[in-house]
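Of the protein chains in this complex, all but one are displayed in their positions.
Which chain is which? They are A, B, C and D, in the order written, and residues in each are numbered from 1.
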Amino acid sequence: ADSVKIAVAAPFTGAAAPYGDNVKAGVQIKVDEINAAGGLGGKTLEVVWMDEQCDPKEAATVAPKIAQDKSILAVVGHVCSSAHLAALPFYVREGVAAISATATNPSISEKNKDRAGKVWSFRNVYRDDFQGIFMARYAKNVLNLPSVAVFYENNDYGIGLKDSFVGEAKKLGLKIAGEEAYIKGAQDFTPQLTKFKATDAKGIFLAGYYGEGALIAAQAKKLGMDVVKMGGDGLDNVDYIKLGATSAENTFLAVPFLEDVASPEAKAFVAKFKDTYKRDADYMSVNAYDAAGMVAEAILKGGADRAKVRDYLAGFTAARPYMGIGGKTVFDAKGDCEKPAFVKTVKDGKFVAAPKQMN
Amino acid sequence: MLEQQLINGLTLGVIYALIAVGYSMVYGVIELINFAHGEIYMFGAFFCATFITAFGLPFFPAMALAMICCACLGVLLDIFAYRPLRRAPRLAPLITAIGMSIFLQNLAMIVWGSRPKPFPQEALPAFFHETALTFSGVQLSWLQLFIFSLTIVLMIGLNLVITRTKTGTAMRALAQNQRAAALMGINVNRIISFTFMIGSSLGAVAGILVSVFYNTMYPTMGYNAGVKAFAAAVLGGIGSVPGAMLGGIVLGVAEALGAGYVSSLYRDGVAYAVLIAVILFRPTGLFGKAVRQKA
Amino acid sequence: MNASAPLLKVDGVSKQFGGLMALSEVSFEVLPGRITGLIGPNGAGKTTLFNCIAGVYTPTKGRLLFDAADGARRTNGFKPERMTALGIARTFQNIRLFSQLTVLDNVRIGRHCRTSQGLFGAIFRTAAQVAEERRIVDEAMRWLSFVGLEGKAFFQSSALSYGDQRRLEIARALATGPRLLLLDEPAAGMNPQETASLVGLIHAIMKEGVTVVLIEHDMKLVMSICEHLVVLDHGMKIAEGGPRDIRENPQVIEAYLGRGAAHA
Amino acid sequence: MNTKTLLRNALLLAVLAIPLLPFAGDYLLHVLTLIMVYMVLAMGLNVVPGLCGMLDLGFVGFYGVGAYTCGLLTMNYELSLWLILPIAALNGAVWGILRGAPTLRLTGDYFAIVTFGFSELVVLFLTNEIWLTRGPLGLPGIAPASIDLSWLSKAINPEWDWYWEFIGEKPYFYMAFVMVVGVFFMMRRIEDSRIGRAWFAIREDDLAAASAGIDVQIYKVIAYAVSAAIGAVAGSFLARWTMFLSPDMFKFWESFLVLCMIVLGGLGNMTGALLGSVVLIAMGELLREILPRLGMPAETRFIVYGLIMVLIMRFKPSGFLPKIADAALHNPIIVELRRSLKAKGVV
Partner (left out) sequence: MLKVENIRTFYGNIEALKGVSLEVNRGEIVTLIGANGAGKSTTLMSISGVTPPRTGSVVFEGRDITRMPTDRIVATGITQVPEGRLIFPGLTVRENLMMGAYLRNDKAGIAQDLEHIYGLFPILKERRAQHGGTLSGGEQQMLAIGRALMSRPKLLLLDEPSLGLAPIVVENIFGVITKINAEGVTVMLVEQNAQMALSIAHRAYVLETGHVTLSGDARELMNDPKVQSAYLGLD
């Protein structure tokens, strides 16, 4: 046939569906661009969408489905780390490369090698430990906060981010006034915030996603806590501002992508995204766009073969980085990536670059 | 801090109670664990927001319209999904309810998208978010007061309907024996539809107020609400409206104090532990009466 | 066994529900081999007394002594299954069958307390288990034919007619191997012909060595088979004696029999 | 052999032959194995609501207990699965009893909500006790199952090494098959025994059951223990099969899914439980396949799924196989009895 196939495995239904939606949006734009420009070497790029609800069981069901369909050359996914971990054995065993745009659990880099030591799973998203450390330094050195309280979502992302933030903060002598957890989908955070209020915390580090993050910011304001909010890429979505309204102001977050300093391609993507989906792009869509881009380049230049695609992907190193809209992506030996980090803040209801960056 | 935590718990509890009161109606009458109630609650919020943004209606008319829509939705649900199962074994409608809940939740995702949405705040009366009361450093907004008083009024009103009116007695009668109720000339289907109508419009009210209060709504928000309402209704005693209210408050306060003084990791755990403890101590819930068939 | 030693002694039994004294200070004896009838107006406390004897309720006051021949075993507060194991079986005023199960299974369940196989036997179908199952079936069929239901062994019990359901309840109770059988209004809902066959059945039960106590409002039945009658009213025993005495007792006529039935 | 048993044996053989077919890839085998895991779960859950009539909304708790027992014993002590299975079953049973014993007085939905609360507590424990379970990070890289007979082979011939690791889906498929058949026959036998009848009696009318001499409380506790043990066995299998565990895998939804399976199949009917598992799992996968071909996006899968569930209940309100206690009818003793009754002409 004159098409090549890739799979996108993500949650399109269930509680995590918004994240799948972000990923889908990013990939779709990339694929449309490629096909509009004549496809990959004359072949159209086709996407097989696989819904796995962020559920490990479902992920472990779609993974063999993807793996056994030899016409699928690579996978963009999964969104959630637990789903990714459950699917990994199939990809490794059957030899199909997967790039996750969002999964941040450190365990992934330990379980993604086959017996020959080849890595089959990559990710173009920070590992949580990096962002946590980065923001701890920013809090201490740039924002000059004496004491910070930590709010984390009780999942792998939140815990990973929290642990690295707290670890680094202790090293830097930044006081941690308290650590409180919440679960996905929670709506009421006042009991935990009330505890924070009784401490001397001048900032809250939000190790979680934008939906809950916005509620926390709003409820803190209602309780009369006018503090600095900080977070990682999980907060990076316009919905954070929409839901948090004025309480979203005075938030600082680490992101891999900053529109202000971005390339023209990136700016074009942002505009196109807004045009198509009537909302601002977030890091998930940007990463997904790039992940699809990497796979496409690998197919085109590496060859339409699973092993070749993998080898090409593994070759995105300092010598031959991938230049995407999210900046330079470079994979290390474990399939993890290093990316630049920027700090964004919310001003007058908009994300803008923070006045002070840190490098 | 204790006062603040109590208020936190009370607010949360009243919200649970608000959801549970409508839930408890249907639950008491056809003893159906109506998992789809959570979805009605979610639809209420989305309907209201849609009426505001798409048709530019002011808040209260939009809310009334949403209530009517949800009442219709509830009645349709009854007619198409539950009515054919009136004489089926008890768990059959429970499975239907689960199926309906999956269906409605995913339908909402397609219609409104899966992403959380803010409630159109601009349509709200301005005073909602202003402080109404302050005591020992704890502030209460008008919205909070509104939710408190509405819940209490609804509870008292519903309880009066159920215990004092003929329709209410008919509801309780058919809860116990539908065949006998029909033999009394009670139109069983109409009473049940009426129950769904009231229960669903109250569900809509709850959904709207909760979304206004937290300024967020999303298609999966019904699950948690449904489960907490179920827990509150059972805790209070099946079919007892004041029980549902008290059950909701007990759960809310347990959660807040659990998060505040035990561990936020076990926030729900504390609530469930309290729930289990209460039920072990009072096997028919706080206000439930053991209706024993004589030996 | 001493024939005149009572099988069951009800000694000053009271039962209170909230403010209602359903039974107060009721005493009487059930002698083995003698059919005892328990009669009294509606709400007198007859079923409540059965429930106390069978372990469903614990009496508020008083003693229940079962099998006084063995040196009086006090059974207040024993649970129903324990009473069944001791040898008291009963039927219910509102028939309570395992309605989705077959007639045969209803009776097989009655053998429960006289058998012992557990999980291991069930899973591995040991020889002992199979032999026991065989015995259970034989016993069950024996009782089914005893009450005349062997032909309906594989009917679902809810599909039986009312009279047959009553019979099935009796078969199930007999299958528990009782020495004392409590029948709560066994003739209710039966026509005279069926009642007559019930009389035959009760006599046959007595012949099996099972002592019967029955509650009944059908005076024809009561007067014809009971050798001893206890009359309750408002929870109190108002009379006790042979059928003839009771029939003429003015208090009983006043409270219960009414003028018409007194001559039945 | 009558046609029914013939048919059944043919079906079993056909299932056994599936992995040998050319088109049977990992995906098919994975889905079939998943169905079989749910079959075991459904048969386990069936004991409590199906046989005893108590609504259990928290069965997944025991599944989780079994899975983590196996996962942790594998990761920390490298125990063999064959050793773990009885331990996990026992651990499940203990939790079943711990949950069941205090709740004996409860009836109906009061019992249901306690079971629900219990399973939520199990999930919270698995999520929060990171020192033990790694919490939300999950347990990745659990060793696969293996059969190690090297101690035996070495004794016979030092050259031999009888050691097989389960790689790919095939060995798990067969193992699951054995598990399903084993549990099925075990449950059929229990159902058709003194214990099973006691359960049915409790389900139908607990006061009448007590009056028939059944200690209702003890038999309920046995039911909880058996049910939980079966759930735990399924969990142990899961751990070694997926080689990854996380608390997300044991959320409320799993309990409801399994409940739906047994109700759809026919509450209290063991074959129905099997059928229900096939229908609900296969339906999810078929829709994944069919909907895109009809031009419907992946997002619509659960709309259709929910609707089909509603429709099944609508047209089969008592489930596919509503007959309860049907194992007894196949018992040789009963078959014989029927024959003799027929011969006598009384039936």
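By definition in this document, a contact is a pair of C-beta atoms (placed from the backbone, for glycine too) under 8 Å apart; a residue touches a chain by one contact, two chains touch by 3 or more.
This one's a predicted model, so the numbers in the text were calculated from it and none came from an experiment.
Asks: For the chain omitted from this view, which of the shown chains does it touch?
Replies: Taking every chain of the complex into account, the missing one touches B, C.
Asks: Of the residues B:A170, B:V234 or B:A271, which one touches the chain left out of the display?
Replies: B:A170
Asks: Looking at C:P32, C:G121 or C:G163, which residue reaches the missing chain?
Replies: C:G163
Asks: For chain C, enumerate the residues touching the unshown chain of the complex.
Replies: Spelled out for chain C, the touching residues are 17, 40-44, 47, 93-94, 159-164, 185, 188-196, 217, 219-220, 255-261, 264.
Asks: Residues of chain B in contact with the chain that isn't shown?
Replies: 166, 169-170, 172-173, 175-177, 179-189, 289, 291-294
FYI, only the chains that are shown with their structure count from here on.
Asks: Please flag the chain sitting at the greatest distance from chain B, going by CA centroids.
Replies: C
Asks: Please list the single chain whose C-alpha centre lies closest to the global protein C-alpha centre.
Replies: Looking at where each chain's C-alpha mean falls, the closest to the middle is D.
Asks: Where the CA atoms of chain B average out and where those of chain C average out, how many Å apart are those spots?
Replies: The answer is 48 Å.
Asks: Averaged over CA atoms, how far is the centre of chain A from the centre of chain D? Could you give it in whole Å?
Replies: 37
Asks: Could you say which residues in chain D touch two or more other chains, in rising order?
Replies: 127-128, 207, 299, 301-302
Asks: Please list all residues of chain B that touch 2 or more other chains.
Replies: Each of 106, 109, 265, 268, 295 in chain B touches at least two other chains.
Asks: Along chain B, where are the residues that touch chain A in the complex?
Replies: Going by the criterion above, the answer is residues 1, 4-5, 8-9, 11-12, 15, 106, 109, 113-118, 121, 139, 141, 210, 214-216, 218-221, 223-224, 255-260, 264-265, 267-268.
Asks: Contact residues on chain C for chain D in the complex?
Replies: It is residues 54-56, 79-81, 84-85, 89-90, 92, 96-102, 104-105, 108-110, 112-115, 117-119, 121-123, 125, 129-130, 132-134, 136-137, 141, 150-151, 153-154, 172-173, 176 of chain C that touch chain D.
Asks: Would you tell me which residues of chain D are touching chain A in their complex?
Replies: Chain D residues touching chain A: 25-27, 29-31, 34, 127-128, 130, 135-138, 140-141, 167-169, 242-244, 246, 248-249, 285, 288, 292, 297-299, 301-302.
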